[in-house]
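Supplied in structure tokens, the structure appears directly below.
Only one protein chain is missing; all other protein chains are in place.
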Amino acid sequence: MQLLVQVIFVLIAAEIVGAAVMVVTAKNIVHAALWLIASFCGVGALYLLLEAEFLAVVQVLVYVGAISILMLFAIMLTRHVTGKGAETSLYQRWWVGLIVAAVLFAAVIAPTVLAHPWETATAAPALPGETGQPAAMAGIVDLGRAFVEEYLLPFEIAAVLLLVGLVGAIVIAFEERAARRHIPTLAEEVAHRRQPE
Amino acid sequence: MIDSVPLEWVLLVAAALFCVGLYGALARRNAIGILMGVELMLNSVNINLVAFWRYLEPHQVTGLVFAIFIITVAAVEAAVGLAMIIAIYRSWQTVNVDAVDSMKG
Partner (left out) sequence: MHIVIIFLQVLITILAVSTGFAYLTLFERRMLARFQNRVGPNRAGPWGIFQPLADAVKLFFKEDIIPSAADKGVYLLAPALAVIPALIIWAVIPMGCWNIAGDYQACFAAPGADGAGFYNILQIADVNIGVLYLMAVTSIGVYGITLAGWASNSKYSMLGGIRSAAQLISYELALGTAILGAVMMADTLSTREMVFRQAGLWFAVPQFLAFVVFLISATAELVRTPFDLVEAEQELTCGYNTEYGSMKFALFFMSEYVKMIALSAIGVTLFLGGWHFPGLKLLGEVVSGAAGAGVATVVVGIVSLLSFLLKVLVLLFLLVWLRASWPRVRYDMLMSIGWKWLLPLAFINVVVTAVVVGLAPEMNPLVQGIILLIIGVAVLWGATFLSEKQRSNLKVAAKAAVAPTGGRQ
């Protein structure tokens, strides 16, 4: 059973990281977006494995169902339909980024993670008061309660942030009707052609 | 899960994801590609939060709450970022961040 869980974990981890590598290396930006979706799904699966079902579904709902499709939408809008433009290119000193990322991983994060003595809660016997029986894991109900009690202010701020983001996105992407390229109707085109030059 | 997979493994996966995302954000010239890198980094942070919640404090909700806040921020960031990319595309006909250099001295 332990081995099975470990194998599943390794598969999911390989999927997440492999897909992420494809995201940053894929030549075609639409393919990169597809790999991004694969990576997000992998993260959702990892949440399931970590027994955070609610977050797993929210991950799929928000990242896969909304953010990625928004990106695909933006890619489709910022590209000439028939021409090129879907291809992406790298910054000329891309190796600097590679070195920074690799050094960060190998020299900073990995040693820190491995060196720190983590006190995992598995062995600890739960809440005071109860003995033997480990306390129940926090579920959706606790999460909902936390949002309206302890984290009410951050919750409201997040809501305001969402509203501001919504308004901001509309204002930024809005195009004045007057500034739009005029598309002649059929009647206008016919009238234009009939006019002697 | 928590008795068969040590916490360090999960953290290493998140770290790897973060670094891959960082590389993407640094090396891509396409603005949407950069945004994808940033999303990967935010995801890795979320993995960390959930892992800490599960391994260290499973009966507190703090980790989950912060993960949800990060998802919210990521959604806002994607929406505003993509709106800006579309606005830039309209006036520059490109989404390469190098090409948008009218402020360059």
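First chain written, first letter: the chains are A and B, and each begins at residue 1.
Simple rule for what comes next: contacts are C-beta pairs under 8 Å (C-beta built on N, C-alpha and C of every residue); 3 or more make two chains touch, one makes a residue touch a chain.
The structure presented is a predicted model; accordingly, all values stated were derived computationally and were not measured.
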| item | value |
| --- | --- |
| Partners of the unshown chain among those that are drawn | A |
| Which of A:L72, A:M137 or A:L161 contacts the chain that the document leaves out | A:L72 |
| Candidates A:V64, A:A101 or A:A158 - the one touching the absent chain | A:V64 |
| Contacts of subunit A with the absent chain, listed as residue ranges | 28, 30-31, 34, 37, 53-54, 57-58, 60-61, 64-66, 69-70, 72-73, 76-77, 81-82, 139-140, 187 |
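Operating definition for what follows: only the chains that are shown with their structure count from here on.
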| item | value |
| --- | --- |
| Separation of mean Cα positions, subunit B and subunit A [Å, integer] | 6 |
| Footprint of subunit B on subunit A - complex, ascending | 1-3, 5-6, 9, 13, 16-17, 20-21, 23-24, 29, 32-33, 36, 39-40, 43, 46-47, 49-52, 54-55, 58-59, 62-63, 66-67, 70-71, 73-75, 77-78, 88-91, 94, 96-98, 100-102, 104-105, 109-110, 113-114, 118-122, 126-127, 135-138, 142-143, 146-147, 151, 154, 158, 161-162, 164-166, 168-170, 172-173, 175 |
| Complex interface listing, subunit B residues touching subunit A | 1-5, 7-13, 15-30, 32-33, 35-37, 39-40, 43, 46-47, 50-51, 53-61, 64-65, 67-69, 71-80, 82-87, 89-90, 95-96, 98 |
